[in-house]
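The other protein chains are all here in position, but one chain of the complex has been omitted.
So, chain A:
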Amino acid sequence: MARDAAHKRMIELLGNNEPLPVDLRQEIIFYAGPCPPKPGQVIGSTAPTTAYRMDPYAPAMYEYGVKGTIGKGPRRDSIKEACREYGAISFAAVGGLSAILSKCITAVEIVAYEDLGPEAIRKLEVRDFPVLVAYDSYGNDLYEQEIAKYRTLGDGVT
């Protein structure tokens, strides 16, 4: 689990050819920052943050070896291309489904950048965590496909 501030730091490291604080090759990054856990909870409410904010960083992360990312909402075309080029997948989970999704996380550990609070890098174990393939490695775009089916608005406003 990593989001804006952690990505900013990691991209700087990659740019300088320095190692990341944790090995993320072959891993999936969940773009999210949780609520603090209440006593008895594994993790507080959690759901994906808006994926497009990580668009400037994602191609470099895929190139480095990250296999997939989980976020919400459509992304730039550069992500589609990067997924194809590096054989990665951009998944979507339901934004704001945070009470339910937190129950699918069975273990959590802060592994880097603790000073970033909700933006620290966390290692998660999950069970039955529901995601959709938004952008696959073949250039498909689920958002575009699904919206086209239901759009009835003309070019004007009516």
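Basically, a contact is a pair of C-beta atoms (placed from the backbone, for glycine too) under 8 Å apart; a residue touches a chain by one contact, two chains touch by 3 or more; residues count from 1.
The rule we apply is simple: contacts and distances are computed from a predicted model.
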"Quinol oxidase subunit 4", "Protocatechuate 3,4-dioxygenase subunit alpha", "Amino acid ABC transporter permease" or "Fumarate hydratase" - which is the UniProt name of the missing chain: "Fumarate hydratase"
Identified contact with the non-displayed chain, of A:14, A:35 or A:111: A:35
Residue ranges of chain A at the interface with the undisplayed chain: 5, 32-38, 41, 44-47, 49-50, 52, 72-74, 92, 94-100, 102-103, 116-119, 132, 142-143, 145-153, 156-158
